[in-house]
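Dumping the structure here so I can ask a few things about it.
Only one protein chain is missing; all other protein chains are in place.
In this document, chain identifiers A, B and C correspond to the written order of the chains, with residue numbering beginning at 1 in each.
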Amino acid sequence: MSRRIQVGVLGATGAVGQRFCQLLEAHPWFEVGAVTASERSAGKYYKDAVDWRLSTPLPDNIGGLRVIPTRSDEMPKDVQLVFSSLPADIAERVEADYARDGFGVSSNAASYRMFDDVPLLIPEVNKDHAKLIQIQREQRGWDGFIVTNPNCSTIMLVMTLKPLMQLGLTDVKVATMQAVSGAGYTGVSSMAILDNVVPYIGGEEEKMQIETPKILGAFDGTKVINASITVSAICNRVPVIDGHTESVWVDVDASPEEVKLAMASLPPLKGLPSSPERPIIVREEDDRPQPRLDRDVYDGMSVSVGRVRRDVVKGIKYTLMGHNTVRGAAGASILNAEMLAAEGFLK
Amino acid sequence: MSRRIQVGVLGATGAVGQRFCQLLEAHPWFEVGAVTASERSAGKYYKDAVDWRLSTPLPDNIGGLRVIPTRSDEMPKDVQLVFSSLPADIAERVEADYARDGFGVSSNAASYRMFDDVPLLIPEVNKDHAKLIQIQREQRGWDGFIVTNPNCSTIMLVMTLKPLMQLGLTDVKVATMQAVSGAGYTGVSSMAILDNVVPYIGGEEEKMQIETPKILGAFDGTKVINASITVSAICNRVPVIDGHTESVWVDVDASPEEVKLAMASLPPLKGLPSSPERPIIVREEDDRPQPRLDRDVYDGMSVSVGRVRRDVVKGIKYTLMGHNTVRGAAGASILNAEMLAAEGFLK
Amino acid sequence: MSRRIQVGVLGATGAVGQRFCQLLEAHPWFEVGAVTASERSAGKYYKDAVDWRLSTPLPDNIGGLRVIPTRSDEMPKDVQLVFSSLPADIAERVEADYARDGFGVSSNAASYRMFDDVPLLIPEVNKDHAKLIQIQREQRGWDGFIVTNPNCSTIMLVMTLKPLMQLGLTDVKVATMQAVSGAGYTGVSSMAILDNVVPYIGGEEEKMQIETPKILGAFDGTKVINASITVSAICNRVPVIDGHTESVWVDVDASPEEVKLAMASLPPLKGLPSSPERPIIVREEDDRPQPRLDRDVYDGMSVSVGRVRRDVVKGIKYTLMGHNTVRGAAGASILNAEMLAAEGFLK
Partner (left out) sequence: MSRRIQVGVLGATGAVGQRFCQLLEAHPWFEVGAVTASERSAGKYYKDAVDWRLSTPLPDNIGGLRVIPTRSDEMPKDVQLVFSSLPADIAERVEADYARDGFGVSSNAASYRMFDDVPLLIPEVNKDHAKLIQIQREQRGWDGFIVTNPNCSTIMLVMTLKPLMQLGLTDVKVATMQAVSGAGYTGVSSMAILDNVVPYIGGEEEKMQIETPKILGAFDGTKVINASITVSAICNRVPVIDGHTESVWVDVDASPEEVKLAMASLPPLKGLPSSPERPIIVREEDDRPQPRLDRDVYDGMSVSVGRVRRDVVKGIKYTLMGHNTVRGAAGASILNAEMLAAEGFLK
């Protein structure tokens, strides 16, 4: 019998689902014991059901699993936690089923992020919000639970904002330049994006604007009180495979040096396998960060920041970049699960 | 003998120089009578000296001209105006030579833009600034003159800001996503930009920030009084051939409908050959403007605006896009020259 | 009443359908009197049914047409000819319905290309094959008819091979580098092709290999006798929007100069509105043709050839490039229809 914690991956054949399998292949704590997909794929070996599109080989151990349908009653009972990258339209019902039936759910889907009793977690930022799990269980009568990670472009932004809270942060403006992988394998057609910019990503700006104050909010023992900051986002799609870049203005009363020091000092979570040694890398070169050069630093789990400088009148402007399907999606869910395991939320 | 005004193109073999030749090929008012380049190319036919890189054929009439050196004493005397796309490091000295020797200079170079006695012109925005020419001639003792057009990303921005001045505009934040053609043929290597974003363009942010208040300033009969607005820019390079896209926040007390109406109502300059029928096209689709689809509207001389909407607290945000080497460079200089001709500045 | 020939566009909202509408907007002979699409779009104005993705504006006159379903009994009777860019799976049945009901069908679909009684036409190459129409009508009892144009990559290749037939052409090897627009708007995802080459296009190699001998075959009064040449193709997809490039080896007993002269001498079809003045442009530069620079020459209807040179042992190698959705699709169908109109096949 395996000593590792058995986990499942819901929607394992999709773009983020494949990332989960890639990142979990040799995970020291978690072992993928089940993969789910649509009824059409059920019964096939994962290696036959998936159109593997990552540049590392399909993990042998996971490739040999039989795909099961995405239904909680099909999930083996020795699985303690499932990772979800289900489409928003089915995640709400399905994730609740798993939570009700006793599974922990670490979800990358948007459905539950804004519920008062659901933690919207970035371990380096607000791990105390995980205590909402107790309230969630009581209110909903679930044996399991649901925790969520923020939207990809929100995660990276918030990691850089957290250290600025102590510097009086009030107002944030951000223009994003997002990679096509954020929309899944078929989300952005090549005709749409080659030699082009698309100045719109449905729902993205709203997510950045409403998720940020919750994540940066204070947990008072029973609920999260949103942070008093305003975020205004303009989201764009650019012809980049992986890595979201963001141009950011922040209203803070601090010098560039103080901002850089605060960011570089955001502490990592010691002892978690996926926690990067340095959550935020502050760079001094004029022309960094860049997605192609910096997205894989610390295995894609760090956020790179550069061009930190005074704004023309007051405040600071800077550029950030992070790997949207690692730190911004699958890696985020896995880091959340590691933190929950370390803190005793998985029994 | 030609009835058209004879013009010269300085630095005609470069990226913007080629655009000048393309746009002037069949110009109803101007005829290219001289093309200049470095000493190395002098004496060759233009068609042999240039590595023509536009998707329309090299103009036959210009291809047969002999390249002359970029020196004012080599310029034929029947030429009344020269277009300059010289590199900044040589433009200052060379353009002054031409102006001193009696030529009008319509320059796309940055060297003279910020001098008090040099108009920084966008005809639809501040054509009265052309009256600085008289002061310039008096102060400098020139027979000719120099007028300039703004930096490419500034032009597009300012065209959309002009209509907002009457709506109480005070503060502008803008993040750009700029095409590679803005850096010339060899300016951005493919290794630098494929599957990538470069969050830095040397000097670009400063140009947007200092040029904008001058362009929007008021001419009081002797000088331009800068507009009281602040502009903060973050400039990025993206893998797009032509067309700069800009995400913009403006502090105005107006509704989106008022802003759209004001922009769409910016009047064209009647009777100028290169003046677009509609200087600003306001689009209602969620996902426009886009550089590949919209850069060639009205032959590249219009600026397209979309996603005009309320910002989260106050103000408005929107997206603009324009053709950087047409409206943002060669076309801008030509439109300036047309306006000067129509207003009698070329004798 | 209009004096122009009334035509319909089947599948008018698709990628090639939009090209048809763009190219027919101001056609001197043809007027678009009807546009069809799926039942879902029927009844809407074309401008509301289509997600217009070309860089010229949606034609006003066509935008105001009501979309009708793609059924021959819905097509107005004053329409003489319909252009089809229907998907292969429905084209076979639907095109036959139109032909049976008296409409001429100029089809870009693959379904009928290889039938013995259906002309596979490139006007500059084999316009006498149009006489198959008479045989087709007799055999099938149709009042109308179907003519087809070849696959996009075949058209360009065959135009360059035709002049080589008189130079003893026997064997052809061709490696293609095809643009993403050949697969329609959603055919190639950006995740699949950014920073990548896909060495496979389903069915494409077979089309090039079997269509070519038919097109270059001789019509003996009753049937086409295939040309005695072999074609071997390897087809690749590259990150290019429009324009297929092909690396070609041909077994001919001729010098490069003879080959270039023969190609450059392929005569245009005088008097047809879409016929390019020069069907093949032979270039002498080392590094041409290139899709981005050469695809729009003669409005996209010419094929550009370059690098014609001796192969290492015998034969010739060269590179060709043509616009795949103009010369290779919609423009090809329109040129066929023009030829049929000029030759009296539309009564």
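We take it that contacts are C-beta pairs under 8 Å (C-beta built on N, C-alpha and C of every residue); 3 or more make two chains touch, one makes a residue touch a chain.
Remember, it's a predicted structure, so these values are computed and weren't measured experimentally.
Participant: So which of C:I133, C:V240 or C:A342 would be touching the chain we can't see?
Facilitator: Of the listed residues, the one touching the omitted chain is C:V240.
Participant: Who touches the missing chain here, C:A42, C:I135, C:A175 or C:L346?
Facilitator: Here the residue in touch with the unshown chain is C:A175.
Participant: Please identify which residue in A:G43, A:P57 or A:G202 touches the non-displayed chain.
Facilitator: For the chain that is not drawn, the touching residue is A:P57.
Participant: If the hidden chain were put back, which residues of chain A would touch it?
Facilitator: Spelled out for chain A, the touching residues are 53-57, 194-195, 241, 292-297.
Participant: Write the list of chain C residues that the hidden chain touches.
Facilitator: Against the left-out chain, chain C lists 173, 175, 177, 194-200, 202, 209, 230-232, 234, 236, 238-241, 243, 245, 247, 249, 286-293, 306-307, 311-313, 317, 319, 321.
Participant: Spell out, residue by residue, where the missing chain touches chain B.
Facilitator: 15, 53, 180-181, 184-195, 239-241
Quick note on the criterion: only the chains that are shown with their structure count from here on.
Participant: Suppose chain centres are the mean of their C-alpha atoms. Which chain sits farthest from chain A?
Facilitator: Centre of mass proxy via C-alpha means gives C as farthest from chain A.
Participant: If you average the Cα atoms of chain A and of chain B to get two centres, how far apart are those centres in Å?
Facilitator: 43
Participant: Give, as an integer number of Å, the spacing between the C-alpha centres of chain C and chain B.
Facilitator: From the centre of chain B to the centre of chain C is 40 Å.
Participant: Report the inter-centroid distance (CA atoms only) between chain A and chain C in whole Å.
Facilitator: For chain A versus chain C, the centre distance works out to 47 Å.
Participant: Out of chain A, which residues touch more than one other chain, so two or more?
Facilitator: 194-195, 239-241
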